[in-house]
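Take a look at this one; I'll ask things after.
Yeah, one chain of the complex is gone here, protein chain that is, but the others are all in their spots.
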Amino acid sequence: MVHGLWSIRIEMGQTRSITTKNERTVVHMSTKRTGSVLVLGAGIAGIQASLDLAESGYYVHLVESSPAIGGVMPALDKTFPTNDCSMCILSPKLVDCGRHLNINVMTTSELIDLEGEPGNYKAKVKTRARYVDPAKCTGCGSCTEECPVKVDDDFNQGLSKRKAIYKQYAQAYPNAYAIDKNKCLKFKNAKACGKCLKACQAEAINHEMEDEINELEVGAVILMPGFDAYDASKLDYYGYGKVPNVITSLEFERILSASGPFGGHLIRPSDEKEPKKIAWIQCVGSRNCKNDHGYCSSVCCMYSIKEAVIAKEHSEHDLDTAIFYMDMRTYGKEFEKYYNRAQEEQGVRFVRNRVYELTEGEDGSVKIRYALEDGSIQYEEFDMVVLSVGLEPKGEAVELAKKLGIELNQYNFCEAKPLTGINTNKEGIYVAGAFSGPRDIPETVMQASAAAGEAQALLSEAKGTLTKAKEYPAETDVAGEIIRTGVFVCHCGINIAGVVDVPNVVDYAKELPGVVLSTNKIYACSQDSSGQIKEAIKEHNLNRVVVASCSPRTHEPMFQETLKEAGLNPHLFELTNIRDQCSWVHMDEPEKATEKAKDLVKMAVNKVALAKPVQPVKLDMNHDVLVIGGGVSGMTNALNLAEQGYQVNLVEKEQQLGGIARRLHYGLKGEDVQGYLNQLINQIEQNNNIKVYTGQEIADVNGFVGNFTTTLTDGQQIEHGVTVIATGSQEYQPQEYLYGENHRVKTLLELETEIADGQLDKVNNVVLIQCVGSRDSERPYCSRICCTKSIKTALKIKERRPEAKVYILYRDIRTYGFYEDLYTEARQKGVIFIRYSEDNKPVVENVEDGLRVTVTDHVLGEPVEIYTDEIGLASAIVPPVENNQKLSKFYKVPLNEDKFFLEAHLKLRPVDFSTEGVFMCGLSHGPKNLEENISQAKAAAGRAATVLAKDQITVEGKSAVVDKKKCSACGTCEQICPAKAIKVDEEEQAAVVNEALCKGCGACSSSCRCGAINVKGCTDEQIMAMLSAL
Amino acid sequence: MAINAAKFDPTFTEEVTNKVKKFDLTKCLTCGMCTAGCVYSDVHPDNDPRKFLRKIALGMRDEVLNDPFVWFCTMCERCTVECPMGINIAVLTRTIRGQFGLPLPGFMQKVVDETITSGNQMDVSQEDYKDTLDWIEEDLQEELEDPNFKIPIDVENADFHFGMNAREIKYYPHELTEIIKIFYHAGVSYTLSSKKWDATNLALFSGNNHDFWKITKPILDETVRLKSKELVVTECGHAFKSVRMGYKEFWKGPEFPVRSVLELYADWIKDGRLVVDKSVNSKPTTLHDPCNLVRKEGVYEAHRYVMENICEDFRDMAPNKKYNYCCGAGGGALAMPEFKEQRVKKGKRKAEQIDAVGAEVVAIPCHNCMDQFMDINKEFYGMKKDMTHVSPLLSEALVVEECARNKGKKKEESEE
Partner (left out) sequence: MAYEPKIVAFLCNWCSYAGADLAGIGRLQYPTNLRVVRIPCSGRINPLFIFSALRNGADGILTSG
């Protein structure tokens, strides 16, 4: 079986390497490949993949079955582990995706058939009539006000009502309504109702609209239909739907959400009382073999902790929260710290017991009788209980996959083929996100970029053949014009208008100097508002724009795009934050908040009046890549980019390629790792686009995105446009458990080699100890892969010597996703699992009778003495600290507290750095298994391609500017500049700024003794003008 | 004293696993759902199913075989009815009890042996059986004013063969009278057997399958011999479960349904064969769910339906049906007098359930449970509660002149 899978993989690899070198024989491609991709599902995965592809030169058809893009994220309140508002971080992407010239968003649509071959598919897409023309609909909502039919609002999990004509959620793209055919009265009786038709001024509604079928030519398909939440009513013992105040975690997200049915006020839906005690029940529909959901849903532990933490923040009184769980699976990056903080600082209680039943108590409370580890019984009542429902594949997606001949696993998930991250059994069809297995947002985003990368490698010859370029109207020259400012004050639904008196602010702004228009917007960020702002710019001849809404950190680029589309320089714009920093933080003081909002608007109006156009700086782009690290991640990344047609330099510090994978023998799904590795190295060596440098490290780095010069230790210099850091990590050298003192105590990797060498074939007792060097005060992170790795090792020992007794001593078994099946299998094969707690660790001693491990059995509560032949320590994955610190300085990219590289955003930019043109993948990012590293390596390729595909590098241009006449060439600025972007020119006797490197921080300006330096886009004069508004 | 892991014996775990066949106990996650689910895990020591299971999973042979849990467990299946790994503690308890050569406590083995010899668990002689039936028959002839009334014995081709609990012959003939009276008024076709009439089987609890089949097979054979369409068992949980289990696991003969008499009662009320007047039973009444009838064999609604129709003030216990508590005397606890203390402690929790619902009458469709409820009545209520089977309540509520048989009669009379 295992070998069967492996041989498929090799075959596919061979096919690939032949087909991508198009000068050779093309095996199964009869025609030229098509430069477009069909992306199925427009959740965060679909959006990310579409943006990556569209930015890299491919046209995308984004097919979504619901009336709006966004998927599940819009319905979530905050996201772990950063507690970012889900909608807030998503919405810029929604807008980017929705307005992207090379993304054809097809809502209310589904893929019904697919024919053809990799590179050339014909896809049949059915678009169901939405009965509202999105091109005409302004999203004004008049129709929905008139509609008499109330329906349970699915988006709010049925906690509130919507109408039969509805918009999925406030910030939906397309910002257009749709009619629920099953509920609309007019579909039951043509003569009935029709109120919406009368209400719609745009004449966008048409009940006669018919379904359409379109045939699209695409080169590849990416499946990311997402997931369904487990139906909690299937577990009658938790009383969902019967016991009041037992709700699901998704319902709880909506309760917490400011845009939810209760405006973010934490109440229980049954009687709207504020709960004082809430419990979470884990594994509802997960880790349950009885109902064929034997897998772990991977995300519930973290989301429950997050919900508990946020609930505490929302609650006015001291909210008591308890999470009932079996194993706490906080295995992701920064998760363990989040868990520790929840426990130690926020006081969330964690109770290790799978709850048996929920019963109705007094006054709507919910009773729980639970068992502690020692077997003692506790009784508690909670005001509300949240069921942490698991993830399962969507029924429609399963049907489609079956129709297309896509293989599914036993749970009907489309699990990726081993060691591919995102490949299905069909070439040219990829899978990403929760359809391939339960996973969280960062991994979903990672896979989405990986699938985009893989599709790009397949279709590289057709790159740019179907994309369109965006033409902006010529920029209006505003020099010398009288200031004509337009002010747009946003309601943000009720987020702002619920506190701030928006009409009052609008009126106030009308009187401010230079303001010729002041108006309000329900959602300034919506598609129709954008159109209205553009119209207003034309109609009122505006040459400055102020939007008073939310944070410029999330929304400024979007509004600037609007200005560009209207022919204005994007820097003639100011966004002032009257939501995050006003209405949200002064909820009980509406009058004062209104005064503050007025001041903020005035400051912005003053500032924008002095704004001048800033022109972007364009620089030449080097299209070569430097990949640092020749392990599996670096090689996979290099190979993908090489297949995309880019020249790749691959630097490895050892004399040979392979990295830590050279020490691996058994993949987690039984793959032959050495076979895989050799084949990968072979592909690298055979590829003409890849140049390998072994035995080399990075000695120096100069430059920036598009123009890096990296010097290797032997002095060779590499010019490149993009850098990928894939430097990997190391195995922790244990200080504990007699490691290094007794030769029978080994690390897991050492043990693995011995198993492969047959040295353990006669062993009788093996003890594996988990969390050695992980999850402690020194390294407060989880090394993520050790649980699965130890279990796999135990199974291997059992396979080779069934009579051996193997013990795994653990703190929490963290076999997330389908790895849970391995845990089940190990128990069935007789591997003995004993849980220890951090304050009662196993004791390893040399005693007269041999090597002895003493550990307290978690169920029996008694010490167990194990005399053992071998001890395997699941030692931590640790970063190469010095090396990482060095690269961190060279490429100006940050490390986290644990000294792994820190991405630009933990949730939505998992392989990017905020420093442009630098990406990362593999263990340098944090502990991950081989499969995940491969996926991430492809993701980094997919992301790097978005930069490499550009002909030129464009820098925003908000840089420092020197008034040569005032400059005394003292050199203070040169000393102070952290970006090394300013130098004194000896000839000119004045400081000169390198605009490409300048970050516009202004440190030079504030330290300039002559007042010779100013900062474009944020001048001294502008700041003074703001202050004069006080 | 530390446990030496060298004593963990995987062959023991394997042996148990092989014997239970239907599920894999080694899948246990030690999640504690069973400990929380067993309502008796905290009423006295040595009653934690997770610990018992853990010992089996670790291969602690001696500790398992000497674990008092083996006898304390009432085998009610509540703890693992929704075990996420599909493990069944009751089956494990039964397997350890009966298939590892353990001596049985109390008089359990004695009853099993006597049942094998005499054919019934009360050691009633065939003569006494006949005499009792004759006596009931005479009584009923008088009460029903029907001198031709006969209890059908060994009548072939009847709609059902009725299997009873030997207690009904020995201690509760008046209740048997009520049952037969109900059959009479419903106008149904049935038969009793002259040979094998006791459906009970204490080997269900002793765990010895050899004994078990020796006891249960004859009653299934009787159904075939008498050519009855189905076998119907009296309101006794363990008798019903034994027959069902024997039928499902060992029976190789012709197929026929095995049902509880309560299911028939419900059908007869529904289809109008029995007409009832609930005002007759006016006191607040609740209903026990015997584990062997309800949780283990899935009869959730029938007895409830009957109760709702024959009691004016029916109050369901909480929890009920699949999640109702065991009476505390399951698993043959009544045959192990040395563990009475534990049994009574468990009974207290059952009593709390009765209190919570405020019932004065408790209907208990099981002879085994009934004995425990009698003790509960004695220990906690000074005999103030009315503990009864369902049949007497039903019989009381019958509007006889409206029932099927009498309607027919009336019709006949009017035709004449």
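Note that the chains are named A and B in the order they appear, and that numbering of residues resets to 1 at the start of each chain.
Keep this in mind: a residue touches a chain if its C-beta (ideal position, glycine included) is under 8 Å from a C-beta of that chain, and two chains touch if they have at least 3 such contacts.
None of these values were measured; they are calculated from a predicted model.
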### Neighbouring displayed chains - absent chain, whole complex
A
### Summary
Given A:N340, A:N425, A:N504 or A:S551, the correct residue touching the omitted chain is A:S551
### Query
Looking at A:L62, A:V502, A:L600 or A:L902, which residue reaches the missing chain?
A:L600
### Task
Could you tell me which of A:R439, A:R579 or A:H720 touches the chain that is not displayed?
A:R579
### Query
Which is it among A:H314, A:H623, A:K886 or A:K983 that touches the chain not included here?
A:H314
### Query
Touching the missing chain, which residues of chain A?
78, 83-85, 88, 264, 313-314, 551-553, 577, 579-582, 584-589, 592-593, 595-596, 599-600, 603, 958, 976, 978, 999-1003, 1005-1006, 1015, 1018, 1020, 1023-1024, 1026-1028, 1030
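Operating definition for what follows: only the chains that are shown with their structure count from here on.
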### Summary
Distance in whole angstrom between the CA centres of chain A and chain B is 57
### Task
Under the touch definition given earlier, write down the residues of chain B that touch chain A in their complex.
1-6, 8, 10, 13, 24, 26-37, 39, 41-42, 48, 50-51, 54-55, 57-58, 79, 82-86, 318-319, 322-323
### Query
chain B touches which residues of chain A in the complex?
235-237, 283, 287-290, 326, 352-357, 359-360, 369-371, 373, 375-377, 765, 803, 805, 807, 824, 827-828, 830, 832-833, 835, 854, 857-860, 862-867
